[in-house]
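Accompanying notes for the structure given below.
Note that one protein chain is taken out, while the other chains of the complex remain in position.
Each chain carries a letter (A and B) given by its place in the written order, and its residues are counted from 1.
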Amino acid sequence: MITAIAIMALGAVVLGALLGYASIKFKVEGDPLVEKIEAILPQTQCGQCGYPGCRPYAEAINKGEADINLCPPGGMEGVQRLADLLGREVKPLDAEEKPKAVAFIDEQTCIGCTLCIQACPVDAIIGAAKQMHTIVADLCTGCELCVPPCPVECISMPVIGENLDNWKWKYPVIELKKVA
Amino acid sequence: MEFTTSPYLLKNASVQRVMLQVLAALLPGIAAYVWVFGSIILLQLVIATVTALLAEAAMLKLREKPLGLFLSDGSAIVTAWLIALTFPPLSPWWLIVTGTLFAIVIAKHLYGGLGQNPFNPAMVAFAACIVSFPALMSQWPAVGLQVSVADQARVVFGLLPRLDAISGATPLDTLKTALKLDEGSISVTQLLADQTVYGFFAGRGWEWVTGGYLLGGLFLLWRGLISWHAPTAFIAGLSLFSGALWLYNPAQFANPMFHLFSGGAMLGAWFIVTDPVSGCTTMKGKLIFGFAAGALAYLIRVFGGYPDGVAFAVLLMNICVPIIDHYTQPAIFGMKDRS
Partner (left out) sequence: MLSLFKFKGGVKPQTNKTQSVSEPIAVAPLPSRLFVPLHQSIGGTPQPLVQAGDHVLKGQMIGAADGWISSAVHAPTSGSVRAVAEHIAAHPSGLTTLSVEIEPDGKDEWGERTPIDHGAMAPETVRERLREAGVVGLGGAVFPTHGKLTASKTVPMEELVINGAECEPFITCDDLLMRERAEEVIRGVGIFRDLLQPKRVLIGIEDNKPEAVAALQAAVAKLGEHFEVVAVPTRYPAGGAKQLIRVLTGKEVPAAKRSTDLGVQCFNVATAWTAWRAVAHGEPVVSRIVTLTGNVEKPRNWEALIGTPLAEFVKLGAPKADTNGYLMGGPMMGFEMPAMDAPLVKATNCIIAGSPTLFPPKAPEMPCIRCGECAKVCPHELQPFEMYWFSRAHNFGKTQEYHIFDCIECGCCSFVCPSRIPLVQYFRFAKSEIWAREKEKNAADQAKARFEWKTAREEREKAEKAEKLAKAAAAQAAKKAAEAAAAAVAPAGNEPPPAGEPAPTGAPSTNAASANASPVAVAVTANDAAPLDAEAAKKAAIAAALERARAQRAAVAPKNTDHLTAAQAREIAAVDALRQQTGLEAAPPADNGETKP
């Protein structure tokens, strides 16, 4: 009886020590999950989720503070992928899914106030004080953060339609029922 | 135009054509079967076919798939015929029905229907029935049975009692039982000399039926519907193992010829291990799959508890298909011998 207890206790101690050692030895620096979550987020840095950027949102998701359906640019596909990664339930997006757009500055109206330049999270607007500003369309993430600061409302968000550069072959549609 | 993307030219090929050719390839075997065991097999083929089609229709309906398209593809009929040909010809009707239902409903449609089944449905049916009804599944009529077809049909439908006189074990089974009972006092060579049971080289009558299957298999090979890899490897596996043990002790172990032409070996080699859906797809994989199935079939036949081992061997190998395929992916164009 006592031997048995002693053996069990010894086992517990040894295994516990091993586990403790392993947790120190193989400690993972940082939080890889946050990285993985962030990799799924579209990096528009738009703040539409209520967090100041994609990284903070990823951290909030990781901590369980934020839901996974708050990212409109990521769309339903993003929600799906987050759900897959985190093993959470897929939820409908907490906003309307918008087609991808880029900002466009009406250069006739622009007064060169630089407010949009300061608002742009990815430095996709160039210009200087009292000089006309313009958007570098290739860098624009379509986050819309430049739209509200503009005092003369010269920024619009035209949708990028389908063109020959972004056109994709469609998934073959299987119409079995029609035949039967 | 209705078409959307290239290619706009298509070869005149269809699943239906493939399946019909497989059925055609079974005909020589069936003809030999009728000649050896009587025309009762035709009744069993009809029972199996009707059951398979009804089960298929019901399942398609349940799964909301187009009936016409899938019923006419012929895959259910192939399964039905294989079941009828592997089950004893005097099996009661309900045994055939149970087997067919099991194959179509469980082995095929529960896994997603045509093309999705990981196991060969006919072999699943055979395995399920031999485990559940071992006695019924191992009674074969004696060759040259002097019972009218009408009476045989009555037996099938349970209107006449199953007489031991009209059915007995298969040559394979007989040999095994004899060896077990005699515990080595009698040698295989002596046993096989009895031509009333064992025929010229592999069981009286059986050699003709299995020869018919071989003919059908060669037809499939000629039509390009199957590749030579799996059947050859299966035959090689079976011959190699049986040959090795036969050379080691001819008194205890039957010769390869006997093994190849009795039981389900030929049917298995040409119609079961070549099943594309549940078999390997790479050429190397097919060789491994066939060889291992042949070897396993022999081991189960000789050392296992069942009269024949082809079904279990194939099912066991079906499990291994994904991993075999994974590790036998061929080198692609431009990536060969450049490591």
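FYI, a residue touches a chain if its C-beta (ideal position, glycine included) is under 8 Å from a C-beta of that chain, and two chains touch if they have at least 3 such contacts.
These figures come from a predicted structure and were not determined experimentally.
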- Omitted chain touches shown chains A, B
- Query: Which listed residue (B:73, B:173 or B:207) would be found touching the missing chain in the intact complex?
  - Reply: B:73
- Query: Residues of chain B in contact with the chain that isn't shown?
  - Reply: 1-11, 13-15, 17-18, 66, 69-70, 73, 75, 113-116, 225, 227, 276-277, 279, 281-282, 329-336
- Item | Residues from chain A at the interface with the omitted partner, ascending | 38, 41-45, 53-54, 120-124, 139, 141, 162-164, 166-172, 174-176, 178-179
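As a convention for this text, only the chains that are shown with their structure count from here on.
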- Message: Nearest whole angstrom, what separates the Cα centre of chain A from the Cα centre of chain B?
- Response: 55
